[in-house]
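Just below is one structure, and these are the notes that go with it.
All protein chains but one are shown at their positions in the complex.
On to chain A.
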Amino acid sequence: MYRIVKKRELAENVDEFVIEAPEIAQKAKPGQFVIIRISKKGERIPLTIAEKDPEFGTITLMVQRVGKTTFHLSCFEEEHIIPDVVGPLGKPTHIEKWGHVVCIGGGLGLAPIHHIAQGVKEAGNEITTIMGFRRKDLVFWEDKMKLLSDKVIVTTNDGSYGMKGLVTDALQKLIDDGVKIDMVITAGPVPMMKAVAELTKKYEIPTVASLNPIMVDGTGMCGACRVTVDGEVKFACVDGPEFDAHKVDFDELINRLNMFKTLEAEALKMFQKKHCGCGKE
């Protein structure tokens, strides 16, 4: 049984949950994730371990409301029990002392980026974090990233906060300014990761992307999470979720995320019609 210890809304449609899961908190390493199921009839969904506290036995998840399960989860308040949380799953991030590492997170990509940056910092690297959001009111965890990074650049699409533009604009600027970059780690919406990979490929900067395909078991049993990397089929839940971004077939990943779109939309509509009475849309 996994108790919700703390919950708060980080931004519009984004919730942060601190969950009691002592065994997972002990083991969790940067880059790993859990799979949760919130009710008897529920779906299993993967969420990154954004932070852990082995001493208190808790893990922190941040969740963007996009469909039935994530909307339903946002109705859960503190002290509520999540029946199933399994992890930590996936391979931990491969971390070395590279020198200057640029961590790029778009929106919810900050979940993996935060935990990874902790590890990257511990290994003695210099960190520049680029965090991209659509608007000012969607920005979150800037304080946390500042604690970890030597420099933080926030971008917003509309320029309402930080630098106007996309994360790739900020990255391009660093490159143009002649900043030496030894490694780029990126997580977020697939089109964003794809754009980052295209840019760093041009400048031959090693880049790792944390992928988010559809998953079921998360233990290599079903193959739902198949991605193509360097022409080879990989199971992201056990071989990843992080891969060499220059070798990932991002278009295929984008396509595969649409596999159940019509059905998922139907489920969300039904849920919102009935919904659970918590007052959210």
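Some notes on this structure:
Keep this in mind: a residue touches a chain if its C-beta (ideal position, glycine included) is under 8 Å from a C-beta of that chain, and two chains touch if they have at least 3 such contacts; residues count from 1.
Note that contacts and distances are computed from a predicted model.
Per the UniProt record, the absent chain's protein name among "Imidazole glycerol phosphate synthase subunit HisH", "Sulfide dehydrogenase (Flavoprotein) subunit SudA", "3-oxoacyl-[acyl-carrier-protein] reductase" or "Neu5Ac permease" is "Sulfide dehydrogenase (Flavoprotein) subunit SudA". Considering the full assembly, A:Asp217 is the residue among A:Glu126, A:Asp169 or A:Asp217 that touches the omitted chain.
In the complete assembly, the contact with the undisplayed chain comes from A:Leu89, out of A:Val18, A:Leu89 or A:Ala245. Interface with the hidden chain, as seen from chain A, comprises residues 23-24, 27, 37, 39, 41-44, 68-69, 83-89, 216-217, 219-224, 226-228, 233, 238, 252, 255-256, 258-260, 262-264, 266-267, 270.
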